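For this view, one protein chain was removed and the others were kept in their places.
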Amino acid sequence: MEKKVEYNTTELMACAASKILEDGKSVFVGTGLPIIASALAQKTHAPNLLIVFEAGGVGPRIPMLPISVGDSRTFYKAAMATSMDYIMSTAQLGYMDYGFLGAAQIDMYGNINTTVIGSHDRPKARLPGSGGANDGGSLCWKTIILMGQDTRRFVEKVDFLTTPGYLTGPGAREKVGLPAGTGPYRVVTQLGIMGFDDKSKRMKLLSVHPGVTLEQVRANTGFDLIIPEKVTVTKPPTEKELKILRTEIDPAGMVIGKS
Amino acid sequence: MEKKVEYNTTELMACAASKILEDGKSVFVGTGLPIIASALAQKTHAPNLLIVFEAGGVGPRIPMLPISVGDSRTFYKAAMATSMDYIMSTAQLGYMDYGFLGAAQIDMYGNINTTVIGSHDRPKARLPGSGGANDGGSLCWKTIILMGQDTRRFVEKVDFLTTPGYLTGPGAREKVGLPAGTGPYRVVTQLGIMGFDDKSKRMKLLSVHPGVTLEQVRANTGFDLIIPEKVTVTKPPTEKELKILRTEIDPAGMVIGKS
Amino acid sequence: MDVLEEGKGELLAWHDPDEHRNWILENKSRSLEDKRMGLKEAVDKFVQDDNYIAMGGFGHIRVSMASIYEMIRQRKQNLIMAGKTAVHDIDILIASGCVNRVEVAYSFGHELRGLSPASRRAVEEGTVKVLAEISNAGFQWRFKAAAMGLPFIPTRVMLGTDTFKYSSAKVVKDPFSGKPICLLPACYPDVVFIHVHRCDKFGNCQIDGIMIEDFELARAARRLVVTTEEIIDEERIRNAPWRTVIPFYLVDAVVEVPYGSHPGNMPYLYYSDEEHMAEWLKLSRSPEGVKQYLENYVYGVKNFEEYLELIGGVKKLNYLKQVEQLRAPLKAPWAER
Partner (left out) sequence: MDVLEEGKGELLAWHDPDEHRNWILENKSRSLEDKRMGLKEAVDKFVQDDNYIAMGGFGHIRVSMASIYEMIRQRKQNLIMAGKTAVHDIDILIASGCVNRVEVAYSFGHELRGLSPASRRAVEEGTVKVLAEISNAGFQWRFKAAAMGLPFIPTRVMLGTDTFKYSSAKVVKDPFSGKPICLLPACYPDVVFIHVHRCDKFGNCQIDGIMIEDFELARAARRLVVTTEEIIDEERIRNAPWRTVIPFYLVDAVVEVPYGSHPGNMPYLYYSDEEHMAEWLKLSRSPEGVKQYLENYVYGVKNFEEYLELIGGVKKLNYLKQVEQLRAPLKAPWAER
């Protein structure tokens, strides 16, 4: 009776990220995949998920995929259309449960680079910079990172530490004055889902996506990833989830079409 | 041809204070006489005077005398109805030219007490406290003080320094970190108008009201007031001013009726 | 950070930002939930004896007076109050014995009406303690620091004065300008009541006219009770989301109380009842008068609606509406000589 469900990597990542979000919590979202994952969560297991955009949108009924975290779709029929100061302030106050981040590079402590590849003053590649990433990564309780996994991106040392993960390890965030009890929570890539070890704060594999081997994960990680004895397989997207993604959330395929 | 114009002391003070205000400037006003003086200025020589209330009213068309600096009359047909934070912030930024203050006690440097008579912890008389006075007196460019004059109020040392005048003299405001170039500008009482000596920052008599003698001023001042050789006589209210006060600004006599 | 000078006022309603974040995490809901309840229940549930309370609005403007009367009726005790331009609210809370400690920016006065006999008497007799002094901007900015989740916010007010000396602020040298600057500690009140023009059942609020300090105070509050002139449909909120000044996730209770600011002024709806204020100011000159007022208007009625009947019912309320709209002259007996 089981039917083979076809999906691409972006769809898989969207579904996996979506499942991390709990109902009744708040999420601080960025452009693209984070919005898609959050909208999917709202339409499936987390109808009372509060979606918040850094530019001021609070709890919108997103009618179509926004191109920017500030565009008119991010506060369509919202509970409140306010300011960046307001959103960042309530994040600093502790009201934001989840934050989504993207990354060009990440290290074993979840430190993130979105600023520059190479040196800052003579960059090999200049990237957009922090944007709201440093803020989300500093202030939200749990941050979820969505990115591609390979040895150029999962690195021993990021070229530029744009957004704080656990910095140099346990206690380091608190020591520099970042809000206590916060930090990276999950990393979702095309290969699997990673978490962080409670004690060492080092990145740890939690599940591999269907068909992915541990060897592939290791080969695409430039640092010593903790691989526990028990690694599960990520639940693949369901037909229902894919239908919602493809017909309601991103019918034009602006994000999920690109995989 | 000259007709004797009858007026009471409050009316005289309102008219005298009104004339201090320049057109095209802004004024941060408190309840009562300051509103009356500012409204009179607007209706006479300063039509483009910007009246601002600490609770959020900016440039209202005041339809009747407000009972509070926050009541609905203070933002009736206003240019903006905003917040205390906004008003205080723009005052801190340097946008407020004049500030009006009342006082229970004042010293020779224009330091003001509106908090307590006697000691703080066992007061003889408890007064309302700073309210917005400390803020206006710290942040506005020029403050104008309206109060009664006698030896219990014009004192050598205020029981409690609620709002800064020139503190201990020249340079003292800047030394404690108050905005440079600010401070008390005029003191208007039932006896005359005082200013402050440019060099010593001590209070100096500028004019006596009609019929008031220098002796009366001295007898009602508990500190050494500078009395220059040339002291003018305050211009009395004109019939036109009194008519505006009595028929347009405070027809019920809530403030000017009480003299 | 070298402290040049330190106020000796008691540091009230401050929390380490991390401790407060944990409290928010554990106690505040991010869900769209129907938060409607009765005033009696809201006051009973959210006001604890010894709490630090703050009222939205200003003086007698858009203050949740219905909540004040309900706190008195429930005989709350040992409350500390933010005297952030507190007028009639603090005066009757002190007179009734609910509040015995105050942080003062403006208290014990009735603005243009003169001083407040009852609360002045209490301070002068020592039954009410002033724990700290501050200025109006100082209070506003204490709430702002809290609204931002910060331990403090800098300001250029209060410097060089006794207002500073009796406050909980500190002076440090600003590392950018090299000049002294005053740091105001955040203030996170235990309970805040804010009266609004309208909100939906989840607590998304709209206010007409000035915001005063409420944009920040709502975020600074640990518990926030919103009383509202009316509860409106969620869709009206969502059709103009920029009008929302308090979002639902800050709100713990939504209580519909028409005329809830009486005897104060609710901008655009009704002006303050100066006849009632005059009655209070006259009666409160003596402890007996205070007792008589409270028996009559607070303990003697079951709820706010009965109080509204007592102060003059529909006729009085219609008159106050006319005054607000400049269609009737104001009667202010306290101004008569």
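Going by the order they are written in, the chains are A, B and C; count residues from 1 in each one.
To be clear about the criterion, contacts are C-beta pairs under 8 Å (C-beta built on N, C-alpha and C of every residue); 3 or more make two chains touch, one makes a residue touch a chain.
Note that the structure is predicted; figures quoted are calculated from it, not measured.
With respect to the full assembly, the chain omitted from this view is in touch with A, B, C. Only one of B:Pro63, B:Gly94, B:Gly118 or B:Pro210 touches the absent chain when the whole complex is considered: B:Gly94. Among A:Asp23, A:Asp71, A:Asp150 or A:Asp197, only A:Asp71 touches the chain left out of the display.
Where chain C meets the missing chain, the touching residues are 1-3, 14, 16-18, 149-156, 170, 172-177, 179, 181, 183, 185, 207-211, 241-242. Residues 31-32, 54-57, 63-72, 74-75, 81-85, 88, 91-92, 115, 120, 122-135, 138-139, 160-164, 167, 172-173, 175-179, 252-255, 257-258 of chain A touch the missing chain (whole complex, contact as defined above). Counting over the whole complex, chain B has residues 24-26, 48, 50, 58-61, 75, 77-82, 89-95, 97, 139, 141, 179-181 touching the chain that is not drawn.
The rule is short, and it goes like this: only the chains that are shown with their structure count from here on.
A linear topology is adopted by the chain contact network, the touching chains following one after another without closure. Each chain gets a centre from the mean of its Cα atoms; the one farthest from the centre of chain C is A. Mean C-alpha position of chain B lies 28 Å from that of chain C. Per-chain CA centroids place chain A at a distance of 58 Å from chain B. Among the residues of chain A, none is found touching two or more other chains.
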